[in-house]
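One structure is given below, encoded as structure tokens.
Apart from one protein chain that is not included, each protein chain of the complex appears where it belongs.
Each chain gets a letter, A and B, in the order it is written, and its residues are counted from 1.
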Amino acid sequence: MKRKILGSAIATAILSMQPMLAQAATTVSDGVVKLGVLTDMSGTYSDLAGPGAVEATKMAIDDFIAKEKPDFKIEMVSADHQNKADISANKAREWIDTAKVDAIVDLVTTSTALAVMKVANEKNRISLISGAASTPITNEQCNDTTVHWTYDTYSLPVGTAKAVVKQGGKSWYFLTADYAFGHSLEKNTADVVTKSGGKVVGSVRHPFPGSDFSSFLLSAQASGAQVIGLANAGNDTINSIKQAKEFGITPKQSLAGLLMFISDVHSLGLDATAGMYLTTGFYWDYNDETRAWSKRFFGTMKRMPTMVQAGDYSAVYHYLKAIKSAGTDEAKAVMAKMRETPVNDFFAKNGKVRIDGRMVHDMYLAQVKKPSESKYPWDYYHIRAVIPGDEAYISLADSKCPLVKK
Amino acid sequence: MDIFGIPIQALMGQLLIGLINGSFYAILSLGLAIIFGLLNIINFAHGALYMMGAFAAWIALTWLGINYWVALVVVPLVVGGFGMLIERTMLKHLYRLDHLYGLLLTFGLALIIEGLFRYRFGISGESYPVPELLSGGFNLGFMFLPKYRAWVIAVSLVVCFGSWYIIERTKLGSYLRAGTENPQLLQAFGINVPLMITLTYGFGVALAAFAGVLAAPVFQVNPVMGSNLIIVVFAVVVIGGMGSIMGSIITGLGLGLIEGLTRVFYPEASAVVIFVIMGIVLLLRPAGLFGRER
Partner (left out) sequence: MKGKHIGWIVLIAVGLSAPFLVYPVLVMKILCFALFACAFNLLLGYTGLLSFGHAAFLGWAGYVCGYGVKELGFSPELGILAGTATGAALGFVFGSLAIRRAGIYFAMVTLALAQLVYFLALQFPFTGGEDGLQGVPRGHLFGFIDLSDTMNMYFFVLAVFLVGFWIIDRAIHSPFGQVLTAIRENEPRAISLGYDVDKYKLLAFVLSAGLSGLAGATKTLVFQLASLTDVHWHMSGEIVLMTLLGGMGTVFGPIVGATVVVGLQNYGAELGQWVTVLTGVIFVLCVLAFRRGIVGELALLIKRSGIRM
């Protein structure tokens, strides 16, 4: 009897393999440039990257075909990496090995980005990272086929800290998510605060993820610091802000979001966020060019783009342009072209891709509007200052990337 | 005056906050205990239903214009009704089987509910405003206590001890307790036990939804708010021992306080302190603080 069971089990196993076989057999010719968007479609970061990242990539491909009339075909695939490093690494390998994917786009969360950029490098393919934040991507762990496009955990907090200290926010207290990311965010910011003439009076580490921040906020309140730096992200930041307002901490003490996106402001509402400072790599309502692009994006997504999504578009477009001028899709040649050519589009002006993979471009210091100042949907920021790229990012001299020759 | 280097005012503030979190633990573990008592299943979907309560409040306000006070009554009824539907259509078929199936089924339900809300609302969720009447706060001298938080403590205590009173001191409660001890005998006395089970599950779920509505103005309403909380509540339940209603209330509040203190003295450990306590309790009193071996 057992033999029969096994027989059927194998039959089902073989049946279920057939679609896989078919998929493996459809190899694409070399005349096609294939982009794989690997992002978080359903988890924590799906609002700031996710389906919007896929849409932005699609727009970049369509625009490129319409404007540049390339002689090669461009295709796109996308998948949900569920924020899991092993799924990302596996998907990336499979895409490169069997689907002939040439570049992998977005990669929100650092663990997935690090895992994929290693796989891609090993197989001489390009990673266009927009979503992930950590600085090791272009420092200790850098490689020669990765570009880190939009922002990092240095440029965001540092921009904000400098500006806030300049405005008179001299004493700081940190509310830090208790893991590597939070620690490095706190450290980067604290260094700048001290350097700019401010002073750090204390910090408290909260569990990640947390939901109730009131006890930590009370400690922050008791410290009497002028500014409470939120060295956390996502829902932790959102809940901290919400509860700071509830406990009457804001507006007496002000908050600085060290890693915040327009999607966070959107879901919290202006009531809770008014007056906060934050740094962003892109704001949809900055000028006519950004508005024009963002409104097209809004047309399909019904949300304004985050900087991550706008960055995806910019990175993909620049990559495709580099292929066209290099006349090949071989990774090293394309990388060389991408470094040579300045980035000039609605996202960045005179942006440059450095040897460590960092795309250096201007960042914007924004202050969140009061509800009374907001005239139309998504009218959220005053842009208070433009932070030149060279100030916003870790300089090559300080870079820990082995590719940088010193 | 200082205690271990912490000003006593600050300590008072932290204790009060601990009590607020404890109130949520208490309502949720109370619901779990009531369900467990009669149905003998651990309701893994409790966290998802709590989240559903919070979202239902937000939907009621934003889409239907129903205010907080009405939601506080209506939402638990609606979500409780949904719970009864689950019991009638699914859980009912599992009573003859190993109790673990109940856990697995409700785990699956939790995934479905969470997944659907994620799909519809995205992960960062929505913000629910504090009702006008309860905005602002009291200056207690040692801290600023938002009115809403004071309300949370008061109303949770009323709900918890009210439930305790109903179960331990009324005729209806005596049926419930009899059903926990010996359902066959109760059925023989002419009580409709299956109906009682349905209502009990509905009540436990309604408590979770009630906690959800209470939580909506305090926490960001998002699809994972429940799953983050539920494991802690499980540990609370293990520590208290599920046999006792009063036990689960007191344990919930007490652990809230302990967690609050940990956040002052050693914040790094505040995420794990409840699990450590659970380990110690298991070593010393395997049945839990208020439980009986069975």
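The rule we apply is simple: a residue touches a chain if its C-beta (ideal position, glycine included) is under 8 Å from a C-beta of that chain, and two chains touch if they have at least 3 such contacts.
This is a predicted model, so every value here is computed, not measured.
The chain not shown here is touched by just one of A:Ser78, A:Thr176 or A:Ser219, and that residue is A:Ser78.
Residue in contact with the omitted chain (choice from A:Ala49, A:Ala89 or A:Leu259): A:Ala89.
Of A:Ile74, A:Leu114 or A:Ala256, it is A:Leu114 that touches the chain left out of the display. The omitted chain makes contact with just one of the residues B:Ile42, B:Ile59 or B:Ala206: B:Ile42.
By the touch rule set out above, chain B reaches the unshown chain at residues 36, 41-42, 90, 93-94, 97-101, 103-105, 107-116, 118-119, 231, 234-235, 237-238, 268, 271-272, 275-276, 278-279, 282-283, 286.
Hidden from this view is one chain, which touches chain A at 1-6, 8-10, 12-13, 16-17, 19-21, 24, 41-42, 46, 51, 77-87, 89-91, 93-94, 97-98, 109-111, 114-115, 118, 134, 136, 141, 178-181, 207-208.
In this text, only the chains that are shown with their structure count from here on.
In whole angstrom, the spacing between the mean C-alpha positions of chain A and chain B is 36. Those residues of chain A whose C-beta lies close enough to touch chain B in the complex are 42-47, 178, 204-212, 214-216, 218-219, 222, 234-235, 238-239, 242-243, 246-248, 263-264, 266-269, 271-272. Interface of chain B with chain A (complex): residues 7, 10, 13-14, 17-18, 20-21, 115, 118-119, 122-127, 129-130, 137, 143-144, 146, 148-149, 218-220, 222, 224-225, 228-229, 260, 263-264, 267-268, 270-272.
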